[in-house]
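The structure appears below as C-alpha cells.
One chain of protein is taken out of this complex; the other chains stay put.
Think of it as A, B and C in the order they're written, each chain with its own count starting at 1.
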Amino acid sequence: MKKIIFAVAFLIFFSFLMVSAINMRTFGEPTITKMDDYFIENAQKETGANNVVTSIVFDYRGFDTLGEATVLFTAVVGVVALFRGVKK
Amino acid sequence: MSILLNNSPILILALPLLAAFLIPLIGRINKKTVGIFSALVLAISLVFTILLAVKVITVGPQIYVFGAKSSGLTLPSGLNVPIRIMFQVDAMGIFMGLITATVSFLGAIYSLAFIKKTEGMDNFYSLLLLLTVGMFGMEFTGDLFNFFVFLEIASIASVALIAYRGIDFGEPAEAGFKYMVVSSISALVVLFAIGILYGEYDLLNIAALANVIKYSQLDKIALALLLPVLAMKSGAVPMHMWTPDAYSEAPAPITMILVAASQASLYALFRIVFSLYNVNSNTLAAGWIIIIFGVLSMFIGVTMAIVQKDIKRLMAYHAVSQTGYMLLGVGVGLAVLSNPVALKEYGITSLEGGIFHIMNHAMYKGLLFLTAGALFFRTGTRNLNKMGGLAHSMKYTTIFFIIGAAAIAGLPPFNGFASKLLIYESVYKFNPLLSIIAMVVSILTLASFVKVFHSAFLGPKLPQFNDVQEVPQSMILSMAILSCVIIFFGLFPDLIVKNLVHPAVMALVEQVKYTGTVLGGM
Amino acid sequence: MKEMSKIVKTVANFVYGFILIYGFYIIVHGHLTPGGGFQGGAVTASAFALILVSYGSVNSKKFLKKDIFSLFESFGLTLFILLAFSGLGITFFYNFLANYGSWFGDAAVIGVNPGNMNTGGLIPLMNMAVGLEVLSALGVIVLIMAKGAEFTRKKENS
Partner (left out) sequence: MIDNLPYIAVAFFVAFGIYTLMFKKNLIKIAIGVCLIENGVNLFLITLGYRKGAVAPIYTMAPSGQNMVLPTPQALTLTSIVIGIATTALILSVAMMIYKHYGTLDTDEVRRLRG
C-alpha cells in the first residue's frame, strides 16, 4: 500500500521534472540576461576585482556568503554537540 | 543612535549571529555566562524588532539593500532590475519577526534552568541563536536564494538541537535524521524551483519576479513544487511524519522555537502564493489545495492526538491540527482573492483569522510545551500514565497549563477564541461544512486536553513524586510572560487585529504595494 | 584509523606543505583567478585529511588539535562578520575599501588585464577570513568523524 502511494508520488514528481526539462529554454542560449550582463560589465569598475564570480560572491551577494559560512559553522557546532560525550 | 535605528533590520539578525560566533570563544573563558549572554543578545534583538515594528506600522515597509550606497537604493542606475540582496520588511514580515523574537528570547530564558550545565552547553546556546537567525532571515528577506540559505541555516540548527540529547538516547538521533532528510529534500526542491524561475526571468528578487511573472507552464511547475514542500516543512498532514518525532524529542524550549520555525515556512508559503504569484495564478485551485491540506491537518492531527500516551507527542499532534486552522483561514482568503466582493465580505476576515492564529498558536503552544518540559524536568517522564497528582506540588505549572489548554481549545477569555471565532464566522460564509469541521476539531481538542489535565495534574499525590517541587524561577518567568501575553490578546483582540494583523493581511493581499517598494512607482 | 606504512607517511610529509601552499595561493588570489576562500579552504583541509589518514587518528593528535581548529573557525567567522559590519556607516556589506586608494584600493584596469593584487577592497580580506573559517571547519569535521568512527567500531567489536 505504502509502496503504491510512493510510486505514484514518484511518478508525478518525475513527470514534473521531465516537463520542466523539456519546456526549459534552449541550453546555452539564455534569453533574458539583464542582471548578469550588469555584473559582467560593472563588477570590475565597482568592486575592483577581476574575478566577476568572486565579486558577486563577496560583494553583490555577500550576505548569501555570510549565510553560507554560517551554515558550515552551524554544521560544525552541531557535529561537535552531537559527539560531545564521545571519549576516544 | 540614528545609525542603529536606520540599520535595525540587519542588526536584529547580525547581533545574534555575531554572538553565536563569539560563544565558542566566551565558553572557553567562562561557561556559566554563556546562557545569560545569549539571553541578553536576544533581548536586544527583541527590542530592535519592536522598534522596527513601530516604524513599519507607522511609516510603511522598510527596505534594506546590502552593500549599496544607501540602504534604500534598490535599483542600480540605468537598470530596472534589482541586483543586490535586500531585506524587505513589511507588516507581515515584522508580524512573524515579533513572534520569532519573543519566542526565542523566552526559550533562552527557559533554557537557563532547563539545560543541564554540561560540556556541550555553549554549543546549545550557539545553535539556539543560529536557529533564531535562520528564522529571522526567512521572514525578512526579499530574495529567493537568500531565503533558501536561511531555510538551510534554520533546518541544520534545528536538526542539531533536536538530536542534542542523542548522546544518551537513540530516539533524538532518529527524530533528527528524519527531520534532516525532510528538510534537506524540501530545501533542495525549493532550490530547484528557484532555478526554474531564475532560468526563465534571470531574476532572484521576489518583488521583481512578481512584476514580470507570466504564469507559464514552468511557473506552474515551480508553484506545484514549492507548495507541497513548504507545506511539508510546516507540518501539514499528508507530510506530517516528522512533526511528532521532532517536537517530542527536542528539549522543551527548542520545541517551542521549532513551532515558530515551522510557522516561518508557513509564512514563506503565504509569501509565495500571495506576493509572488497572487492573482496571476489560479487562486481558486491553489486556495482549495491549501484548504484541503488544512482540513486534513485539523482532523487527522486531532484524532491522532487523542490516542497518544506521551504528553509531548500529544501536543505535537495538536500542533499539526492547529496548523490546519491557519491553512484553512488563509486558504479561504486565497480562494476568493480574485473575487473582490467576496474578498471584502469574508475573505479579509478569514485571512485575519488565519494570520492572527499564527501568533496565538505560537504563544499558547509554546506555553503548553514549556509546561510539558516543566513536568519532564521534575518527574523525568513524559508518559501520561505514569504521572498524576502533580497539581499538589507544582501549583504555578498547573495554572499555566490551564491557561494554555483553555487557549488551545478556544475558550472565551483567551486568545485562541479570538482567532478561531474569526475563522469560524468567515469560513461559514464560504463553505459551512468546513466551519463545522473546524468547530468539531476544537471540541475534540478540548476533550483531549481535559484528559491530559486529569491524568497529569489531578488525583491523589503519588508516592514516587513526593519530593517533586516547583520548577526554578527562570522557567516560571518565561511561562508567566507567555501567559500574560495570552490573556492580554484574549482580552483585547480588537487592538491586536487592528494594529498588527490587519496591516499584515493587507501587505499580503496588495501585491502592487509589495513590488512597488522595490521597483518604485512602476 | 590505524597508521599507514612508512612510504605513505613519507610521501604525505613531502606533499603536505605543497598542498598547504597551493591552498593558501588559491585563497589569496581569489579576486584575480578562479578560486577563493571556500575552494582554497577545502584544498587546505584536504592536507589535514591526508595527515589524518596516513598517520592514523591517534598519532595525528600531535599535529591536529580540534580545540585550535574550532578557535580558528570562530575567529575567522568573527573577522568576516566584523568586516561586513565595518561598512555599517553606509550599509552592511558595503565595500568601502574598493577604489579608495589605500589597502587593496587600486582601481582595476577595465577589460582584460594581467591582474593586480592590490585591488578588490574588502574582497581579498573576506576571502582570507572565509578561507580560515572553511579550512578549520572542515578540519574539525574530519577530526570528529574520525573519532566517531573509532567509537562506533569499538562498539562493533565488543
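One rule holds for everything that comes next: a residue touches a chain if its C-beta (ideal position, glycine included) is under 8 Å from a C-beta of that chain, and two chains touch if they have at least 3 such contacts.
Being a predicted model, the structure only gives us computed values, none of them experimental.
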>> Counting the whole assembly, list the visible chains that the omitted chain makes contact with.
In response: A, B, C
> Among B:Ala43, B:Ile167 or B:Leu462, which one is in touch with the chain left out?
Replying inline: B:Ile167
> What is the set of chain A residues that contact the non-displayed chain in the whole complex?
Replying inline: 3, 6, 9-10, 13-14, 17-18, 20-22, 24, 26-30, 33, 35-36, 39-40, 43-44, 50-53, 56-57, 61, 64-65, 67-69, 71-72, 74-76, 78-79, 82-83
> For chain B, which residues lie in contact with the unshown chain of the complex?
Replying inline: 145, 148-149, 152, 156, 159-160, 163, 166-167, 169-171, 173-178, 180-181, 184-185, 188, 191-192, 195, 198-199, 202, 204, 244-245, 248-249, 304, 307-308
>> In the complete complex, the non-displayed chain touches which residues of chain C?
In response: 32-34, 36, 38, 108, 111-115, 134, 138, 141, 144-145, 148-149, 151-152, 155-156
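What we mean here is this: only the chains that are shown with their structure count from here on.
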> Using mean CA coordinates as chain centres, what's the chain B-chain C distance in Å?
Replying inline: 36
> Taking each chain's centre as the mean position of its Cα atoms, how many Å separate chain A from chain C?
Replying inline: 21
>> By the touch rule stated above, which residues of chain A touch at least two different other chains?
In response: 59, 62-63, 66, 68, 70, 73, 75, 79-80, 83, 86
> What are the residues of chain B that contact at least two other chains?
Replying inline: 17, 21, 24, 66-67
> Any idea which chain B residues touch chain A in the complex?
Replying inline: 17, 20-21, 24, 66-67, 76, 79, 81, 83-85, 118-120, 123-124, 126-127, 130, 133, 137, 145-146, 149-150, 152-153, 156-157, 159-160, 163-164, 166-168, 173, 196, 199-204, 216-218, 221, 224-225
>> For a test of understanding, state which residues of chain A touch chain C in their complex under the given definition.
In response: 44-51, 53-55, 57-59, 62-63, 65-66, 68-70, 72-73, 75-76, 79-80, 83, 86, 88
>> Which residues of chain C touch chain B once you look at their complex with the stated criterion?
In response: 70-71, 73-75, 77-78, 81-82, 84-85, 87-95
